[in-house]
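Comments concern the structure below.
One chain of protein is taken out of this complex; the other chains stay put.
Let's turn to chain A:
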Amino acid sequence: MKQYIISFAHSFPNFRVAELESLADLHGVSVDLSHHDEKSPFLVVELESDEDAANLIRRSILAKGIYELWGEGADFDALHESVKSRSSDKFETYKQSTFKFDFVSFMGTKTTEEKIAIIETFKYTGFEGKIRLKNPEVTYAVLEKYQVSGMEKADTPDYLWFGRQVQLSARSEGAVEKYDLKKRKYIGTTSFEAELSLISCNIGQVMPGKFIYDPFTGTGSFLVAGAYFGAYPIGTDIDPRSIRGKGVNCNLKTNFKQYGTSSQFIDSFVMDFTNNALRNNLTIDSIVCDPPYGVREGLKVCGAKNPEKAAGRETNVVEGELGHLRRDFIAPKKPYELANLLEDLLNFAAEKLPTGGRLAFWMPTANDEFVEHHIPQHERLQHLYALEQEFNKWSRRLLVYVKRDEGYRGCTTNGMIENNVTSFRVRYFKSFNEKSRTTEPKMENLPQ
């Protein structure tokens, strides 16, 4: 085993371990991440090879890069001492390679002059290759962490590492900016931000050449993210408007075109997830979605709001044809509870995922009422993660499940139904106070 150091972006630190564990599992890389500290932007890990290191980091959104660790220390003298004693044998290997130096700094910066002065202090490595700032054969990095107290700017790092760059991440390659919603043509009110969409796909282990399905496609945020990782997206939505898009040059298809992934996109169509038209024996490798919790518009599925009133309508005849068999028929919708929808989602995943396939979806909760028990469970699915993104009075959690083989028997529960958790939408509009916690949901009183 060799030591490597991972540098992280300062973003969603509580999602890091889940992302890297998922990528490690995906590539069969064994790595211990148990000593990860959310406060530190660097993590030293032990890995078998450069190849494992590259596989672990290549797709990552939360990590920036990984480096073979050559030495470390509290100041530059200690760092040089450490590099000389640990890594002298490596100097010869890279002696003739073209190279450059990078600085990866946390909470502090250096001027170009300072950087050059530091690079000079590495002379003892005896590198004879040419310096190339573009496409060097080897990139070395000085990783430094500053300790800032109060408003004062720290001018000396309190710990340093030195290493050889093995792999930069998808983030460093610009994935997050590329998929930024501000630059995307077709978006809507429910479009999911790029960074977390990509992270969701990583933790959902979306794979090249495999299916990714989003039953609540909307503007396709998760599907374009999945296609970025090489998967084949298929999407459905109950709302024909989202599938149609906003015109010939602004729809789901043009989003794929914008990102150059058109040839991976399977298709999208209008379907009510609870009355599913996907064929039973179709294997879906990953399901990644953000179920409509109905803040923007109430959660609806096909059916009559008032069954008594609707009774007998199936025999309605219009111009000699049964009304519901006509091209212009519009299926009525009725309100539906999120708790039930999530149960449907778990049942669907248990049926369609292959062994090892993952379901990843976002669940909103009011902060004052969430308990672990509310996380729905299915006996065929093992619950892996509940990763929280906190807003002011509410949170959403990325819930991730994996389908286990026939021998696995978990427990099927739905704590939201059992505990009669009030509709998230009702609470959202009643400003999350104690009173709104107990009132019965009245969908019709809410803004439409």
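Assume a contact is a pair of C-beta atoms (placed from the backbone, for glycine too) under 8 Å apart; a residue touches a chain by one contact, two chains touch by 3 or more; residues count from 1.
Just so it is clear, contacts and distances are computed from a predicted model.
When the unshown chain is looked up in UniProt, the name that turns up among "Alkylglycerone-phosphate synthase", "DNA replication complex GINS protein PSF2", "Very long-chain specific acyl-CoA dehydrogenase, mitochondrial" or "Multifunctional methyltransferase subunit trm112" is "Multifunctional methyltransferase subunit trm112". Note that of A:28, A:150, A:307 or A:407, the residue touching the chain absent from this view is A:307.
Check A:40, A:276 or A:347 against the missing chain and you find that the one touching it is A:276. In the full complex, chain A touches the hidden chain at residues 209-211, 232, 234, 236, 238, 240, 243-245, 248-249, 251-253, 262-264, 266-272, 274-283, 301-304, 307, 310, 313-314, 324-325, 327, 329, 331-332, 334.
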